[in-house]
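Let's turn to chain A:
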Amino acid sequence: MQELVHGLTQFARMNAGPLAFAVVLVALLPLMAGYLVLLERKIMADMQVRLGPMRVGPHGLLQPIADALKLLIKEDIIPENADLLVFWVAPATSVMAAMTALAAIAFGPGLQVARDLNVGILFVVGVSSLGIFGIVLGGWASNSHYSLLGALRSSAQLVSYETAAGMAMVSGLLLAGTLQIRGIVEAQRGHWWFICYAPVGFFTYLVASVAETNRAPFDLPEAESELVAGYMTEYSGFRWALYFLSEYTNMIVVASVATTLFLGGWLRPFASVRWLGFLDYLPPLLMLAVTAYCLVRVPQQPVAVQKWFLLAVAGCCALGAGMLAAPLALAPAKPYFAAVHGCFWFLLKVSAYIYVFLWLRFTLPRYRFDQLMRLGWQFLIPVSIVNVLGLGVALALADRWPLWASLAVTTLATLLIAAYLVRAGGRSTGEPAAAGKA
Partner candidate 1 sequence: MIPIGHYLFLSLALFIIGVIGVLTRRNVIIILMSIELILNAVNINLVAFARLFGDVAGQVFAIFIITDAAAEAAVGLGIIIAFFRNRETVLSDEMDMLKW
Partner candidate 2 sequence: MHLLDKALFYVFAGVAVISAVLVVTRRNAVHSAIFLITALLATAGIFLQLQAEFLFIVQVILYAGGIMVLFVFVIMLVNLDVALRQVQFNRQKWVAGIVVLALAAQLGLVIWTAGRIPGAGPGPNAAASPAPAPQLQPNAEMVARSLFGPYVLPLEIASVLLLVAMIGAVVMAKRKV
(Lines give C-alpha, C1' and ligand atoms only; values in the text may rest on other atoms or scores of the structure.)
Protein backbone atom coordinates (compact mmCIF):
# COMPACT_ATOMS: atom_id res chain seq x y z
CA MET A 1 0.00 0.00 0.00
CA GLN A 2 2.85 2.31 0.87
CA GLU A 3 4.51 1.59 -2.46
CA LEU A 4 1.24 2.05 -4.33
CA VAL A 5 0.85 5.55 -2.93
CA HIS A 6 4.49 6.27 -3.67
CA GLY A 7 4.11 4.96 -7.21
CA LEU A 8 1.01 7.06 -7.78
CA THR A 9 2.61 10.26 -6.52
CA GLN A 10 5.65 9.60 -8.67
CA PHE A 11 3.39 9.09 -11.69
CA ALA A 12 1.51 12.30 -10.90
CA ARG A 13 4.74 14.26 -10.56
CA MET A 14 6.15 12.93 -13.83
CA ASN A 15 2.99 13.59 -15.78
CA ALA A 16 1.81 16.76 -14.08
CA GLY A 17 1.44 18.65 -17.35
CA PRO A 18 -0.83 16.23 -19.19
CA LEU A 19 -2.88 15.54 -16.06
CA ALA A 20 -3.46 19.26 -15.49
CA PHE A 21 -4.37 19.68 -19.15
CA ALA A 22 -6.83 16.79 -18.89
CA VAL A 23 -8.49 18.36 -15.84
CA VAL A 24 -8.71 21.72 -17.60
CA LEU A 25 -10.22 20.12 -20.72
CA VAL A 26 -12.86 18.15 -18.84
CA ALA A 27 -13.77 21.15 -16.70
CA LEU A 28 -13.98 23.59 -19.59
CA LEU A 29 -15.69 21.30 -22.07
CA PRO A 30 -19.30 21.73 -20.90
CA LEU A 31 -18.74 25.48 -20.94
CA MET A 32 -17.27 25.35 -24.45
CA ALA A 33 -20.10 23.15 -25.69
CA GLY A 34 -22.67 25.47 -24.16
CA TYR A 35 -21.15 28.53 -25.79
CA LEU A 36 -20.90 26.63 -29.04
CA VAL A 37 -24.68 26.20 -28.85
CA LEU A 38 -25.03 29.94 -28.30
CA LEU A 39 -22.68 30.66 -31.17
CA GLU A 40 -24.72 28.38 -33.39
CA ARG A 41 -27.93 30.20 -32.51
CA LYS A 42 -26.32 33.59 -33.11
CA ILE A 43 -24.86 32.54 -36.47
CA MET A 44 -28.16 30.95 -37.46
CA ALA A 45 -29.86 34.21 -36.59
CA ASP A 46 -27.33 36.17 -38.57
CA MET A 47 -27.91 34.03 -41.64
CA GLN A 48 -31.65 34.43 -41.19
CA VAL A 49 -31.38 38.23 -40.78
CA ARG A 50 -32.44 38.37 -37.18
CA LEU A 51 -30.71 38.78 -33.84
CA GLY A 52 -30.89 35.50 -31.93
CA PRO A 53 -30.90 35.28 -28.12
CA MET A 54 -30.56 38.79 -26.73
CA ARG A 55 -32.39 38.79 -23.44
CA VAL A 56 -30.39 36.74 -21.00
CA GLY A 57 -27.30 38.79 -20.28
CA PRO A 58 -25.76 41.28 -22.70
CA HIS A 59 -26.36 40.02 -26.23
CA GLY A 60 -27.55 36.72 -24.83
CA LEU A 61 -24.16 35.76 -23.42
CA LEU A 62 -25.62 34.18 -20.29
CA GLN A 63 -28.06 32.06 -22.32
CA PRO A 64 -26.00 28.83 -22.02
CA ILE A 65 -25.90 29.24 -18.25
CA ALA A 66 -29.66 29.71 -18.13
CA ASP A 67 -30.11 26.65 -20.34
CA ALA A 68 -27.81 24.55 -18.20
CA LEU A 69 -29.63 25.57 -15.02
CA LYS A 70 -32.98 24.76 -16.59
CA LEU A 71 -31.82 21.33 -17.70
CA LEU A 72 -30.33 20.56 -14.30
CA ILE A 73 -33.45 21.33 -12.32
CA LYS A 74 -35.88 19.62 -14.69
CA GLU A 75 -37.81 16.59 -13.55
CA ASP A 76 -36.03 13.32 -14.34
CA ILE A 77 -38.56 11.23 -16.23
CA ILE A 78 -37.81 7.55 -16.72
CA PRO A 79 -40.12 5.54 -19.00
CA GLU A 80 -42.03 2.61 -17.58
CA ASN A 81 -40.27 -0.76 -17.97
CA ALA A 82 -37.10 0.96 -19.10
CA ASP A 83 -33.93 -0.95 -18.35
CA LEU A 84 -32.62 1.28 -15.58
CA LEU A 85 -28.94 0.44 -15.64
CA VAL A 86 -28.60 0.74 -19.40
CA PHE A 87 -30.83 3.86 -19.43
CA TRP A 88 -28.43 5.49 -16.99
CA VAL A 89 -25.22 4.28 -18.62
CA ALA A 90 -26.02 5.14 -22.25
CA PRO A 91 -25.65 8.97 -22.19
CA ALA A 92 -22.61 8.60 -19.96
CA THR A 93 -21.04 6.27 -22.54
CA SER A 94 -21.53 8.84 -25.30
CA VAL A 95 -19.91 11.58 -23.25
CA MET A 96 -17.06 9.34 -22.11
CA ALA A 97 -16.25 8.29 -25.66
CA ALA A 98 -16.26 11.86 -26.95
CA MET A 99 -14.14 13.23 -24.10
CA THR A 100 -11.64 10.38 -24.23
CA ALA A 101 -11.15 11.04 -27.92
CA LEU A 102 -10.05 14.55 -26.99
CA ALA A 103 -7.20 13.08 -24.97
CA ALA A 104 -5.04 12.34 -27.97
CA ILE A 105 -5.63 15.62 -29.79
CA ALA A 106 -2.80 18.12 -29.75
CA PHE A 107 -3.89 21.74 -29.41
CA GLY A 108 -0.32 22.89 -29.68
CA PRO A 109 3.19 21.44 -29.75
CA GLY A 110 3.10 20.23 -26.16
CA LEU A 111 -0.57 20.60 -25.36
CA GLN A 112 -1.70 17.01 -25.44
CA VAL A 113 -2.96 14.66 -22.78
CA ALA A 114 -1.79 11.38 -24.31
CA ARG A 115 1.66 12.25 -25.62
CA ASP A 116 3.82 10.04 -27.79
CA LEU A 117 0.96 7.70 -28.55
CA ASN A 118 2.25 5.70 -31.46
CA VAL A 119 -1.19 5.36 -33.03
CA GLY A 120 -2.49 8.81 -32.06
CA ILE A 121 -4.90 9.58 -34.85
CA LEU A 122 -6.34 6.05 -34.90
CA PHE A 123 -6.96 6.35 -31.16
CA VAL A 124 -9.15 9.39 -31.76
CA VAL A 125 -11.11 7.64 -34.50
CA GLY A 126 -11.49 4.39 -32.59
CA VAL A 127 -12.58 5.84 -29.30
CA SER A 128 -15.03 8.29 -30.84
CA SER A 129 -16.59 5.37 -32.71
CA LEU A 130 -17.41 3.85 -29.31
CA GLY A 131 -20.01 6.60 -29.00
CA ILE A 132 -22.26 4.50 -31.23
CA PHE A 133 -22.98 2.32 -28.21
CA GLY A 134 -24.32 5.29 -26.31
CA ILE A 135 -26.82 5.87 -29.10
CA VAL A 136 -27.88 2.27 -29.68
CA LEU A 137 -28.16 1.35 -26.00
CA GLY A 138 -29.97 4.60 -25.23
CA GLY A 139 -32.54 3.95 -27.90
CA TRP A 140 -33.04 0.36 -26.79
CA ALA A 141 -33.23 1.13 -23.08
CA SER A 142 -36.00 3.67 -23.58
CA ASN A 143 -38.52 0.88 -24.18
CA SER A 144 -40.15 2.86 -26.98
CA HIS A 145 -40.57 2.09 -30.67
CA TYR A 146 -39.57 5.54 -31.87
CA SER A 147 -36.44 5.51 -29.81
CA LEU A 148 -35.34 2.11 -31.04
CA LEU A 149 -35.98 2.96 -34.69
CA GLY A 150 -34.23 6.28 -34.34
CA ALA A 151 -31.28 4.62 -32.62
CA LEU A 152 -30.96 1.96 -35.32
CA ARG A 153 -31.17 4.59 -38.05
CA SER A 154 -28.63 6.81 -36.38
CA SER A 155 -26.14 4.04 -35.75
CA ALA A 156 -26.57 2.69 -39.30
CA GLN A 157 -25.73 6.18 -40.55
CA LEU A 158 -22.71 6.48 -38.28
CA VAL A 159 -21.35 3.08 -39.25
CA SER A 160 -21.83 3.77 -42.96
CA TYR A 161 -19.92 7.04 -42.91
CA GLU A 162 -17.16 5.79 -40.65
CA THR A 163 -15.63 3.80 -43.50
CA ALA A 164 -15.64 6.80 -45.82
CA ALA A 165 -14.15 9.00 -43.10
CA GLY A 166 -11.47 6.42 -42.37
CA MET A 167 -10.50 6.13 -46.03
CA ALA A 168 -10.37 9.89 -46.36
CA MET A 169 -8.07 9.98 -43.34
CA VAL A 170 -5.89 7.28 -44.93
CA SER A 171 -5.31 9.59 -47.88
CA GLY A 172 -3.97 12.20 -45.47
CA LEU A 173 -1.93 9.58 -43.60
CA LEU A 174 -0.32 8.38 -46.83
CA LEU A 175 1.17 11.84 -47.18
CA ALA A 176 2.19 12.06 -43.54
CA GLY A 177 3.79 8.65 -43.29
CA THR A 178 3.12 8.26 -39.58
CA LEU A 179 0.18 7.83 -37.23
CA GLN A 180 1.61 10.05 -34.50
CA ILE A 181 -0.19 13.38 -34.29
CA ARG A 182 2.98 15.34 -33.77
CA GLY A 183 4.53 13.58 -36.78
CA ILE A 184 1.55 14.38 -38.99
CA VAL A 185 1.70 18.08 -38.16
CA GLU A 186 5.46 18.28 -38.50
CA ALA A 187 5.20 16.62 -41.91
CA GLN A 188 3.17 19.62 -43.04
CA ARG A 189 5.82 22.08 -41.93
CA GLY A 190 8.12 21.86 -44.89
CA HIS A 191 5.44 21.29 -47.49
CA TRP A 192 2.07 22.81 -48.08
CA TRP A 193 -0.86 21.76 -45.97
CA PHE A 194 -2.15 18.36 -46.98
CA ILE A 195 -5.40 19.83 -48.23
CA CYS A 196 -3.41 21.06 -51.22
CA TYR A 197 -2.14 17.58 -51.98
CA ALA A 198 -5.36 15.68 -51.24
CA PRO A 199 -8.34 17.99 -51.76
CA VAL A 200 -10.68 15.12 -52.63
CA GLY A 201 -9.75 13.47 -49.35
CA PHE A 202 -10.47 16.67 -47.44
CA PHE A 203 -13.89 17.18 -48.95
CA THR A 204 -14.78 13.52 -48.49
CA TYR A 205 -13.79 13.87 -44.84
CA LEU A 206 -15.86 17.04 -44.54
CA VAL A 207 -19.00 15.33 -45.81
CA ALA A 208 -18.37 12.15 -43.84
CA SER A 209 -17.71 14.08 -40.62
CA VAL A 210 -20.93 16.05 -41.01
CA ALA A 211 -22.71 12.68 -41.18
CA GLU A 212 -20.63 11.26 -38.34
CA THR A 213 -21.78 13.92 -35.91
CA ASN A 214 -25.46 13.71 -36.92
CA ARG A 215 -25.43 17.31 -38.17
CA ALA A 216 -27.64 18.69 -40.89
CA PRO A 217 -28.09 17.88 -43.71
CA PHE A 218 -27.65 14.39 -42.22
CA ASP A 219 -29.59 14.96 -39.02
CA LEU A 220 -32.61 12.79 -39.80
CA PRO A 221 -32.25 10.76 -36.59
CA GLU A 222 -32.70 13.81 -34.42
CA ALA A 223 -34.90 16.11 -36.44
CA GLU A 224 -38.12 17.04 -34.67
CA SER A 225 -40.37 16.18 -37.54
CA GLU A 226 -38.94 12.67 -37.79
CA LEU A 227 -39.53 10.07 -35.09
CA VAL A 228 -39.88 12.85 -32.53
CA ALA A 229 -36.25 13.08 -31.48
CA GLY A 230 -34.97 9.62 -32.36
CA TYR A 231 -32.94 7.98 -29.64
CA MET A 232 -33.15 11.08 -27.44
CA THR A 233 -36.95 11.05 -27.24
CA GLU A 234 -37.31 9.64 -23.76
CA TYR A 235 -34.37 11.50 -22.28
CA SER A 236 -35.15 14.73 -20.46
CA GLY A 237 -33.23 17.17 -18.35
CA PHE A 238 -29.66 16.40 -17.55
CA ARG A 239 -29.46 13.14 -19.51
CA TRP A 240 -30.46 14.98 -22.67
CA ALA A 241 -27.87 17.60 -21.85
CA LEU A 242 -25.28 14.81 -21.72
CA TYR A 243 -26.25 13.63 -25.21
CA PHE A 244 -26.06 17.17 -26.48
CA LEU A 245 -22.70 17.65 -24.82
CA SER A 246 -21.43 14.51 -26.53
CA GLU A 247 -22.67 15.72 -29.90
CA TYR A 248 -20.90 19.09 -29.65
CA THR A 249 -17.76 17.48 -28.25
CA ASN A 250 -17.80 15.13 -31.23
CA MET A 251 -17.98 18.17 -33.49
CA ILE A 252 -14.87 19.58 -31.84
CA VAL A 253 -13.10 16.21 -32.07
CA VAL A 254 -13.89 15.79 -35.75
CA ALA A 255 -12.84 19.36 -36.52
CA SER A 256 -9.58 18.79 -34.64
CA VAL A 257 -8.84 15.63 -36.63
CA ALA A 258 -9.49 17.43 -39.91
CA THR A 259 -7.32 20.34 -38.82
CA THR A 260 -4.48 18.05 -37.79
CA LEU A 261 -4.58 15.97 -40.95
CA PHE A 262 -5.41 18.46 -43.66
CA LEU A 263 -5.09 22.01 -42.40
CA GLY A 264 -1.65 21.96 -40.84
CA GLY A 265 -2.57 21.55 -37.17
CA TRP A 266 -0.95 24.21 -35.05
CA LEU A 267 1.33 25.59 -37.78
CA ARG A 268 0.88 29.10 -39.03
CA PRO A 269 0.30 29.48 -42.75
CA PHE A 270 3.56 28.99 -44.64
CA ALA A 271 5.27 27.74 -41.52
CA SER A 272 8.67 27.16 -43.08
CA VAL A 273 8.91 30.19 -45.33
CA ARG A 274 11.25 32.60 -43.57
CA TRP A 275 10.41 35.77 -45.44
CA LEU A 276 6.77 35.33 -44.41
CA GLY A 277 7.88 35.35 -40.78
CA PHE A 278 5.98 38.60 -40.23
CA LEU A 279 2.87 36.40 -40.12
CA ASP A 280 4.01 35.50 -36.62
CA TYR A 281 2.84 38.96 -35.56
CA LEU A 282 -0.58 38.39 -37.10
CA PRO A 283 -2.35 36.88 -34.03
CA PRO A 284 -1.73 39.78 -31.63
CA LEU A 285 -2.44 42.27 -34.42
CA LEU A 286 -5.77 40.58 -35.13
CA MET A 287 -6.75 40.78 -31.48
CA LEU A 288 -5.68 44.41 -31.32
CA ALA A 289 -7.79 45.15 -34.38
CA VAL A 290 -10.84 43.61 -32.70
CA THR A 291 -10.10 45.63 -29.56
CA ALA A 292 -9.84 48.83 -31.56
CA TYR A 293 -13.11 48.08 -33.34
CA CYS A 294 -14.90 47.58 -30.02
CA LEU A 295 -13.45 50.80 -28.60
CA VAL A 296 -14.51 52.75 -31.68
CA ARG A 297 -18.09 51.50 -31.36
CA VAL A 298 -18.38 52.35 -27.65
CA PRO A 299 -19.44 56.01 -28.05
CA GLN A 300 -22.13 54.98 -30.55
CA GLN A 301 -24.05 52.87 -28.00
CA PRO A 302 -27.25 54.45 -26.71
CA VAL A 303 -27.44 52.60 -23.39
CA ALA A 304 -24.82 52.66 -20.64
CA VAL A 305 -24.88 48.89 -20.03
CA GLN A 306 -24.02 48.25 -23.68
CA LYS A 307 -21.10 50.67 -23.38
CA TRP A 308 -19.78 48.71 -20.41
CA PHE A 309 -20.32 45.45 -22.26
CA LEU A 310 -18.30 46.61 -25.26
CA LEU A 311 -15.58 47.88 -22.95
CA ALA A 312 -15.47 44.45 -21.27
CA VAL A 313 -15.15 42.73 -24.65
CA ALA A 314 -12.43 45.18 -25.65
CA GLY A 315 -10.63 44.45 -22.40
CA CYS A 316 -10.76 40.70 -23.01
CA CYS A 317 -9.43 41.09 -26.53
CA ALA A 318 -6.65 43.35 -25.30
CA LEU A 319 -5.76 40.72 -22.74
CA GLY A 320 -5.67 38.12 -25.48
CA ALA A 321 -3.50 40.34 -27.61
CA GLY A 322 -1.16 40.80 -24.68
CA MET A 323 -0.91 37.06 -24.11
CA LEU A 324 -0.14 36.51 -27.75
CA ALA A 325 2.38 39.32 -27.96
CA ALA A 326 4.20 38.43 -24.74
CA PRO A 327 6.22 35.50 -26.17
CA LEU A 328 7.26 37.70 -29.06
CA ALA A 329 8.43 40.62 -27.00
CA LEU A 330 9.32 39.51 -23.48
CA ALA A 331 12.36 37.29 -23.03
CA PRO A 332 11.05 35.16 -20.09
CA ALA A 333 7.97 34.18 -22.11
CA LYS A 334 9.85 33.18 -25.26
CA PRO A 335 9.80 29.38 -24.60
CA TYR A 336 6.01 29.49 -24.65
CA PHE A 337 5.87 31.04 -28.10
CA ALA A 338 5.25 27.80 -30.01
CA ALA A 339 2.60 26.59 -27.58
CA VAL A 340 0.63 29.83 -27.31
CA HIS A 341 0.70 30.75 -30.97
CA GLY A 342 0.18 27.14 -31.99
CA CYS A 343 -2.92 26.94 -29.84
CA PHE A 344 -4.23 30.15 -31.40
CA TRP A 345 -3.80 28.93 -34.97
CA PHE A 346 -5.24 25.51 -34.09
CA LEU A 347 -8.34 27.02 -32.50
CA LEU A 348 -8.72 29.40 -35.43
CA LYS A 349 -8.75 26.54 -37.91
CA VAL A 350 -11.08 24.43 -35.77
CA SER A 351 -13.44 27.39 -35.53
CA ALA A 352 -13.38 27.83 -39.30
CA TYR A 353 -14.21 24.15 -39.79
CA ILE A 354 -17.06 24.30 -37.26
CA TYR A 355 -18.31 27.48 -38.94
CA VAL A 356 -18.60 25.46 -42.16
CA PHE A 357 -20.61 22.87 -40.19
CA LEU A 358 -22.99 25.57 -38.94
CA TRP A 359 -23.19 27.13 -42.39
CA LEU A 360 -24.19 23.76 -43.90
CA ARG A 361 -26.87 23.33 -41.26
CA PHE A 362 -28.62 26.55 -42.08
CA THR A 363 -28.28 26.30 -45.83
CA LEU A 364 -29.11 22.79 -46.96
CA PRO A 365 -32.34 20.81 -46.56
CA ARG A 366 -32.27 17.47 -44.87
CA TYR A 367 -31.47 14.19 -46.64
CA ARG A 368 -34.05 11.43 -46.54
CA PHE A 369 -32.72 8.26 -44.94
CA ASP A 370 -32.44 6.20 -48.13
CA GLN A 371 -30.78 9.10 -49.93
CA LEU A 372 -28.39 9.38 -47.02
CA MET A 373 -27.45 5.70 -47.15
CA ARG A 374 -27.09 5.78 -50.91
CA LEU A 375 -24.81 8.80 -50.69
CA GLY A 376 -22.68 7.03 -48.13
CA TRP A 377 -22.36 3.61 -49.68
CA GLN A 378 -22.66 4.26 -53.41
CA PHE A 379 -20.83 7.55 -53.65
CA LEU A 380 -18.56 8.41 -50.75
CA ILE A 381 -17.01 5.00 -50.14
CA PRO A 382 -16.11 4.34 -53.80
CA VAL A 383 -14.79 7.88 -54.18
CA SER A 384 -12.64 7.62 -51.07
CA ILE A 385 -11.26 4.22 -52.08
CA VAL A 386 -10.41 5.50 -55.57
CA ASN A 387 -8.82 8.54 -53.94
CA VAL A 388 -6.57 6.37 -51.78
CA LEU A 389 -5.61 4.29 -54.81
CA GLY A 390 -4.86 7.38 -56.88
CA LEU A 391 -2.84 8.99 -54.12
CA GLY A 392 -0.89 5.77 -53.62
CA VAL A 393 -0.09 5.58 -57.32
CA ALA A 394 0.92 9.24 -57.39
CA LEU A 395 3.22 8.83 -54.40
CA ALA A 396 4.74 5.68 -55.85
CA LEU A 397 5.62 7.53 -59.05
CA ALA A 398 6.99 10.45 -57.06
CA ASP A 399 10.62 9.77 -57.90
CA ARG A 400 10.04 9.59 -61.62
CA TRP A 401 7.54 12.32 -62.32
CA PRO A 402 7.19 15.63 -60.46
CA LEU A 403 4.73 15.23 -57.62
CA TRP A 404 2.36 17.94 -58.77
CA ALA A 405 1.94 16.29 -62.17
CA SER A 406 1.09 12.83 -60.87
CA LEU A 407 -1.16 14.31 -58.16
CA ALA A 408 -3.01 16.42 -60.72
CA VAL A 409 -3.56 13.42 -62.99
CA THR A 410 -4.83 11.16 -60.21
CA THR A 411 -7.04 13.87 -58.68
CA LEU A 412 -8.55 14.46 -62.09
CA ALA A 413 -9.18 10.72 -62.51
CA THR A 414 -10.84 10.59 -59.07
CA LEU A 415 -13.07 13.55 -59.90
CA LEU A 416 -14.08 11.96 -63.20
CA ILE A 417 -15.02 8.74 -61.43
CA ALA A 418 -16.96 10.75 -58.85
CA ALA A 419 -18.86 12.57 -61.59
CA TYR A 420 -19.68 9.25 -63.22
CA LEU A 421 -20.95 7.90 -59.89
CA VAL A 422 -23.18 10.95 -59.47
CA ARG A 423 -24.72 10.43 -62.90
CA ALA A 424 -25.04 6.68 -62.43
CA GLY A 425 -26.74 7.18 -59.07
CA GLY A 426 -29.26 9.51 -60.66
CA ARG A 427 -29.98 7.16 -63.57
CA SER A 428 -30.56 4.08 -61.41
CA THR A 429 -33.32 5.67 -59.37
CA GLY A 430 -34.87 7.70 -62.15
CA GLU A 431 -34.76 10.93 -60.17
CA PRO A 432 -32.33 13.79 -60.45
CA ALA A 433 -29.10 12.73 -58.82
CA ALA A 434 -29.62 13.11 -55.12
CA ALA A 435 -26.01 12.39 -54.35
CA GLY A 436 -23.33 14.99 -54.66
CA LYS A 437 -20.70 16.71 -52.62
CA ALA A 438 -22.48 18.91 -50.10
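For anyone wondering why these and not others, all candidates are chains of the complex that A comes from, given by their letters.
Just so it is clear, contacts are C-beta pairs under 8 Å (C-beta built on N, C-alpha and C of every residue); 3 or more make two chains touch, one makes a residue touch a chain; residues count from 1.
What you see is a predicted model, and the numbers here were worked out from it, not measured in a lab.
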Candidate from this complex that touches chain A, chosen among 1 or 2: 2
Residue numbers on chain A that touch candidate 2, as the complex places them: 3-4, 6-8, 10-11, 83, 85-86, 89, 116-119, 122-123, 125-127, 129-130, 132-133, 136-137, 140, 148, 152, 155, 159, 179
